[in-house]
Every structure is written in structure tokens, then in C-alpha cells.
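Every protein chain of the complex appears in place save one, which is left out.
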Amino acid sequence: MTQHIRIGLFGTGRIGQVHAMSVAAIDDAELAWVCDPFVEGAERTAAEYGGKVSSDPAEVFASGEVDAVIVAAPTATHVDLIDAAIDAGVPVLCEKPIDLDLDRVDRLRAKAAAATIPIVLGFNRRFDRHFTELQRRVESGEIGTLEQILITSRDPGEPPAAYLASSGGIFRDMTIHDLDMARFFVPDIVEVTARGANTFSATARELGDFDSAVVTLRGANDELIAITNSRHASYGYDQRFEVFGSEGLLQVGNQTDTLVRRWSGDAVESLEPYQNFFLQRYAEAYRLEVVEFLKAVRGEPSRSPGFEDGRAALVLADAADRSARTGESVAVDLSR
Amino acid sequence: MTQHIRIGLFGTGRIGQVHAMSVAAIDDAELAWVCDPFVEGAERTAAEYGGKVSSDPAEVFASGEVDAVIVAAPTATHVDLIDAAIDAGVPVLCEKPIDLDLDRVDRLRAKAAAATIPIVLGFNRRFDRHFTELQRRVESGEIGTLEQILITSRDPGEPPAAYLASSGGIFRDMTIHDLDMARFFVPDIVEVTARGANTFSATARELGDFDSAVVTLRGANDELIAITNSRHASYGYDQRFEVFGSEGLLQVGNQTDTLVRRWSGDAVESLEPYQNFFLQRYAEAYRLEVVEFLKAVRGEPSRSPGFEDGRAALVLADAADRSARTGESVAVDLSR
Amino acid sequence: MTQHIRIGLFGTGRIGQVHAMSVAAIDDAELAWVCDPFVEGAERTAAEYGGKVSSDPAEVFASGEVDAVIVAAPTATHVDLIDAAIDAGVPVLCEKPIDLDLDRVDRLRAKAAAATIPIVLGFNRRFDRHFTELQRRVESGEIGTLEQILITSRDPGEPPAAYLASSGGIFRDMTIHDLDMARFFVPDIVEVTARGANTFSATARELGDFDSAVVTLRGANDELIAITNSRHASYGYDQRFEVFGSEGLLQVGNQTDTLVRRWSGDAVESLEPYQNFFLQRYAEAYRLEVVEFLKAVRGEPSRSPGFEDGRAALVLADAADRSARTGESVAVDLSR
Partner (left out) sequence: MTQHIRIGLFGTGRIGQVHAMSVAAIDDAELAWVCDPFVEGAERTAAEYGGKVSSDPAEVFASGEVDAVIVAAPTATHVDLIDAAIDAGVPVLCEKPIDLDLDRVDRLRAKAAAATIPIVLGFNRRFDRHFTELQRRVESGEIGTLEQILITSRDPGEPPAAYLASSGGIFRDMTIHDLDMARFFVPDIVEVTARGANTFSATARELGDFDSAVVTLRGANDELIAITNSRHASYGYDQRFEVFGSEGLLQVGNQTDTLVRRWSGDAVESLEPYQNFFLQRYAEAYRLEVVEFLKAVRGEPSRSPGFEDGRAALVLADAADRSARTGESVAVDLSR
């Protein structure tokens, strides 16, 4: 019989809600504790999806009533919560990034490596049905040797200034997803080259941040990966992925809510603009992310990325930031 | 608070399973009774999705433990089960068709019209997200006056000979879905013209049935609707819908499992073949069909088609069959 | 060395101009005579593309200075001009239709059959690159046995009332192209079923004509062919062709002037409306039509359709008209 898993959830913001809903929808799992210093948020979430309420993580771990925890609290708390989970011997799914400061991540690194519990990072896109199938087909050799990847990733609109200010910059906040996706196909990245630009956002400019970026990665087998980012896109959330190999090309385009195409006097064969944001576009992926985490918790084979994947994405984001600021390519060694 | 609804399910074949799963997944509804003369089937379904088991519909109705029933039993039982549901005052969702014999349907017609309970027909495609959106947009006037509809509907492969023999023929078994979909956009059909052909199936030919058909409907406002059917399609389940109006055209194409497109030395921009059959293609629609039925049961506004819609589809299928055999257009009056 | 061919052109309207331009652009051919009762038109054409001018066809034939003639004069003159060309022993390319009256066509039929000169009909679509390739691939067996054809053919806008009044009706004027294209793939049509409708045009209604039509043809091997026509389309000239076989499906969609696709806040992946009319869409086909005719003139193998093809299209159009008016399928025997 399948083990019933009691989940402790830290953080009840946007992503916390998504995870609470996922847990509630899964048989053999339940929301046991909901924890947020903003207690009202925790109470509201618990009222809808179940669980006891706390404002203190220590209380949750001490309760002995959680078999696994999900960390959807602010980034600054991630390292401490993973650390506490290791101490408590409780498997943890933590939202990306582990931290914005690589030093803080590295201080936890050895302990994480030695931990016997699953430490899973919330790179949701790895669970998207389309990208998963793309990866499976590339892996199967369908297009021969992987030579190039093109990732286009544009957000529908710029986040609020307050968010931007604490985001760590476009590379650590936005590109980091694409960096992880690049590693989903080419795990061993050895070089990062990046250019950032300021095209429309006064806020980004004032913060010393970019609103537009192109990042070129090199894999250990001389694969080249070009990532294009923008903080806005008038036509909706733009998430495209293209893998070019010696024997062919595979592409994942954007998803629309429906298959309805329109012909009019102005334009033909048109679709409605794309799903507007990541919670829609990756709704199923968020659910599968939790499903795969629960497999890891049960000791079953799981596709979940781990601590080292979370660290690698941050190493690459840091390198991109440095390259964008110095105009020099940055060599990286993810194994060190 | 939402009323909790206890469901009685008749029939535990392919569609019965689908409905059992849908009911099990809905909050505030449960499978209370599962009924099938093939008791083992009922037992297996009940074991998985809950409910008491019976081989006798009368026992189910007499139990007083069902607030609504779903009829997924063989076509020949539909009329009697709807009749029994009316007598028991229990709302009923019945799979299409009501019967293959219009006379039997008509004998129940007045009683059904007088019934105070919801009698809902299982035309699942009306609940498909893409077609629903298409209909909403046509209704909204986006393409002006509706003038023409093109429906292409091809099954991936011919059903077994035994199924074909009792299917009532291509028009009553296969085209009937398209006839109902035509009425989803143009309820008042006044004329049916049909041609059938034998292109590949020795079985269909021996049965005096067709494996290929083109049906032309005329609406009350001189809309022309062309339906093309085939009992096979080498490339998967082909379900396309196109509505042409004075101001534009809207189209729903086929759905694929993933967005992955392929470029190779043989072919470019290709997708994997379509989802192979109706249970996949219309999985979500089957679920929504039950959801809408439950709304009707609760007395809430519901988009569910009713007894008259089920009868109309059969009238049109009969007319298509007659037209195909006589070479003459057949006038119909669905209101009579 | 290639024979130099002197062309006599009858008619200097829209199509006459197109042919004059084609002849002028071909090496080893020249416009020798331009003939139109409206002499100014002939003079203007001759000034631009060369040739002597006449208002009298007899003068052209008597000159002994034409090796071939192209008939782009009004339909009512076609039979007489073909007749005269036969008498003069001069190969003729005649625009469709041969005549609107089948009796007149049939009175010339035996003589045409006995003629030793090429008599070629101007069904330009047979020379369209896309349809030619489609036909070649179907012929090669790529999709197995041909079972169904879907033709969608919608004009961008209704012609002037005066044109409509003398057009012979939608089937003889517009559908006739699609009927010939059906025969390009399935030469032996045995049955015609048609429905016409009045959706928007008061003019068509007053003339007893239709502005919308669906025609179903049956081939000798039980192929079903569905043609959908409308006299208007808000999004441009709509010319689609789909051939369904036991092993696959081939489709030709619409052509746009450029490959530019647009993504905006209103619509994504959209193209500009289609090329607006047949002179644009079939510009290359008109040129190739003349090229193939010249091959026939030189006695080389030619893909040009002949007198019997022109007659067959009219027989089918007549049958469609009759079927649309009687509601009965009409059997045809094109070989008789």
C-alpha cells in the first residue's frame, strides 16, 4: 500500500497556494501543517486545504507530524529551512532559487550532499509535459548529436518595482529558469557569456538591472545554447524551446487556451494571445513537480532536480551577471 | 452549501468506466450504486470507485439511495431506463443515442416533455473546451451571420464487425455526433442530404452500411453544413470544425498530446499523429458533461442538451440514412 | 530548333491581357494578331504586346499568319471560334466554359473529336504549382487509395450584378473550376448532388441564383468529393484542397504574399489576408497554361485539358444545378 504523506507547507503566497492545491488533490497526501509568519495567510490556506496553522517553522518540525515539507516562503528563508529540514530528517521541496547569494548556498552544500533525505528544487518547467517529451526524444537520439539550443523566454509584463529591487536581477530571477532548462538537456555547462540591455524599463535601469538579455552557454561537448529574455511581451507569455541536432530539429512552441483559429479581413490563421502567465502555462507542471517530489519521499525513482541543480543554476546566473557587466566570457566548473 | 449527490450508474463498459471515474473525482458527488447485468463488471467498478452493486435497475431505483442516474448501458436499454428514471423522479444523464428506433423514442417523447426532472443526453463534444469556445465566439457575433459549417470527422479505425452489425449504421452511430454538433451552432435544421460510399470495408459493405459519407444539412436561415465522415484515418482521430460567417471564419483543428514539432531530412514542421481516440480527445469533455449534469440536478443553470436534442440527432441521422439510400434530399421539421 | 509560334488572340478583357502578357514573355512565340470587336481594346493590347489588329476573327484566320489562337472573348463566342479554328486547322486554347448551353457544346462535340488540331481548355488551376504537385503525389500512390476530396473555394467578393446575370449561375460560373479540379484527381464522376443557398446576396436571390453551395460528387470507385462554395469571403480568396486516402492525407492551403507572421496583443501567429483574387493567386498558373498549350501546338507531350474536359465540367455543372433545384442526386455518364 502507498505510504500516506503528511506535508508541511512554508509560505502561503502565490506559489504556496498552488502547492497547497496540488497536495489537496493528491490521494495519499495531505496538508498537515501550514506555516507563515503572516498567520492570516496560513489560516486562510489551512481553511481551504486543511492542516494545522503555525507562524513558526520550528513548531512544525517539532510536531513530528510532517513527513515532508514544501518551502514556498521568501527566498531569504530557503537556506535556513532546508537546513532545518535536514536536521529534522524531513524531505524538502524548495522553490528556486536556493538563495541569491552563492556563498550562503555553498555553506550548506556539504551538509546537503551528506544528507540522506531528498532535497528537491522547484524547477517546475522540467515537469512541463511538452519539455519533458522534448527531452525524452532528444535523449533517445532522435536528432542525433545535440549541437545547439535556442530558448526564447519573455514575460508578459514587468514585475512591480519592489519585486525587481529584491529579485537579484534578471539573470538570477528570470534567466535562472532557462539556465536550469539548458541543464535539463546539457547538464555540464562550462562557459557563460551574457549581454544585458535596457530597452524600456526605467525601473530596471535605475536599479542597475537589465530588462532584456541574451545569454550564450557552452556545454562540455561544445554545444552552444542561446537564451533570449525580455521582461515584457505585448502578445503574452512567450516560452519557446528549440533543440538542434546533427539529424534534425525539435521545437516546442507556445500553448494557447484553445485551438480556435481566426480568419478575418485584418489577419488570417490567428490565435488568441498566449496564456498570460506562468501559473497558467505551467499549472500542470506545478502539480507534477509535487507528484515527483512525493515519489522521492517514498523512495521511488523520481525525476526531481536536487540541491546541486539549484546551486548550478545560481552559479550560471552569477556568471551571466558577471559576463554582462564585464563583457567577458566566464568559465564555470559545476563539478567543483 | 452544495447538495451532495448520490449517483446510480447503469452500465460498466468503456463509457461507464469513464463516468465512474468522473463522479469519483467530483466533490459533493459519489457513486452510490453500480448496476450491470454482468455483475462482475459492476463489482469491479464499485471496488474502484465506490457504491453498492446490483444487476437489477429496479433495485437501484427502489433503494431510494440515488439522487441521479447515469445510463451507460447498451442502447437498447436507454428508453426503458429513462422511463424508469422519470417514474422514480430521478434526474438522468443518458448516453447517446436514445434509441436506434425513432418510433420507440417518440413513444416516450410526451412523457419526457412532461417530466419535471432533468433528462440530459450525453453529447460529450458540446463540452469540449475548443468547441465550446468556438460556439461562444460565433454566438457573440464575431464572424457576423453564420453561413456555412464544415465538419470533418474521421475515426482512427473501423470498429469490430459485431459492433458495426448492431450500430444502426454510420449515420446513427458516427455521424450522429456531428449532427448534434451542427445543431449546437444551428439548432433548427430543415433539410438533410446525404451520400454514403464503400471505399475500404468489406464488413460495412456486407452489412449494407457505408464506411464513408458526406452529409449536407440546411438550417432554417439557409445555412449550409457539410459533414465528411470516414470510418478510418491512418493519421489518427480527425476532428475538425470550421464555421464561416459573413465577417470571418473560425476553425478548430486537431489536438496533439504535446507541442513538439519535428524537422528532419524527410519532413519539416511535423507533429506526432493525433490522439488516437475519443476517450483521449474528449477526456475533459466527458468530465465536464457530468459536471454540467450535476448542475442540472441541483437546479442550477446548465448547458446540458436534453431529450429533444437526443431525438433531433436521431431524426437527422434517420433522414441522412434515407437520403443516402434514395438519392433525395429529405425535409425535416424538428419542432413537430 | 524550336518552332516559332505566331499567336492570334481573341478578346482583350482581363484574361485576354493576361494571355497577351504571357505570350510576350515566352521566347519562340509572339502575338501576331489581336482581335476584338471593341477595336480600341485590341489596339491598346497590340501596342503593348505586339501584333496586328482586327475586329473580325475571319480576317485573322484568313491571314494565314497565326499558328495558334487563344480565345478569351465572351463565352457566347467560344463555340463559333473553336469551330472556326478547326476549319482553319489552327490549334486553339479556349477559356472555360465552352458554352453555358450543353446542347451547343454537343453540336460541336463530334467535330471536335475528329479534329486533328489540339483543342485546349483554359482550366488554369490544373497548372498551379501546388495543385500539380498534389496531383502528382496522389497519383504516385503516396496516400494509397483515394477515398475523399474536400474542396473549399470562396471568392473574395460577389461579382457585379451584370456579370452575375449572364454567368449561367454559381455552378456553371464558379463551381465549374472546382468540378474540373475534382476531375483532375477523379476523372470519372458518376453522380452529382448539390444544395444551393441564399445567405447574403439580394442580387443572386433575385436572379434565382445561389450565393452559397455545397456539391457532393461520386467517382466511379465510390470516391466522395465535397465542394463548398461561397460568393464572398471577408478574409480574401479562399482556395483549399484536401485529398484523403487509405494511407494518409494531403492538403494545399492558401497562399500569402509573404511569409511574415505577426504576434500582437490582439492575435498571435497571424498572416496578412490572402491574395485577393484569381489573377494574383493563379498568375503563374495562367502563364504555365499557355506554355503547356504551346507544347501541344508543337506536338510535344502536354498536360493541357481538352474539349472533353471542358464538356465534362459543364455536364457536372448542369447536373449540380439540376440537383440543387430538384433535391435529387443526378447520375451522369461522362463517357456517353
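When the chains are written out, they are named A, B and C in that same order, and each has its own residue count from 1.
Following the convention adopted for this analysis, a residue touches a chain if its C-beta (ideal position, glycine included) is under 8 Å from a C-beta of that chain, and two chains touch if they have at least 3 such contacts.
Here the structure is a predicted model, which means the values were calculated and not measured.
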item: Shown chains touched by the chain that is not drawn here; value: A, B, C
item: Contacting the left-out chain in the complete assembly, out of B:27, B:266 or B:333; value: B:266
item: Selected residue (touches chain absent from view) among C:52, C:104 or C:137; value: C:137
item: Sole residue of A:145, A:166 or A:280 that reaches the chain not shown, by the stated touch rule; value: A:145
item: Residue, one of C:249, C:314 or C:330, that touches the chain absent here; value: C:249
item: Absent-chain interface as seen on chain B, which is shown; value: 234-236, 254, 256, 262-274
item: Those residues of chain A which, in the complete complex, touch the missing chain; value: 144-145, 147-148, 150, 152, 154, 191, 193, 195, 197-200, 212-214, 216, 218, 221-224, 226, 228, 230, 232-235, 238, 244, 246-249, 327-329
item: Chain not shown, touching residues in chain C; value: 129-130, 133-134, 137, 142-143, 247-255, 257-265
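Rule of thumb we're sticking to: only the chains that are shown with their structure count from here on.
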item: Same vs different contact residues, chain A with chain C, by half of numbers used; value: same
item: Interface ranked first by C-beta contact pairs; value: B-C
item: Separation of chain B from chain C, taking each centre as the mean of its C-alpha atoms, in whole Å; value: 42
item: Distance from the mean Cα position of chain B to that of chain A, given in whole angstrom; value: 41
item: Rounded Å distance between chain A and chain C, as computed from the means of their C-alpha atoms; value: 59
item: Touching two or more other chains - residues of chain C; value: 234-235
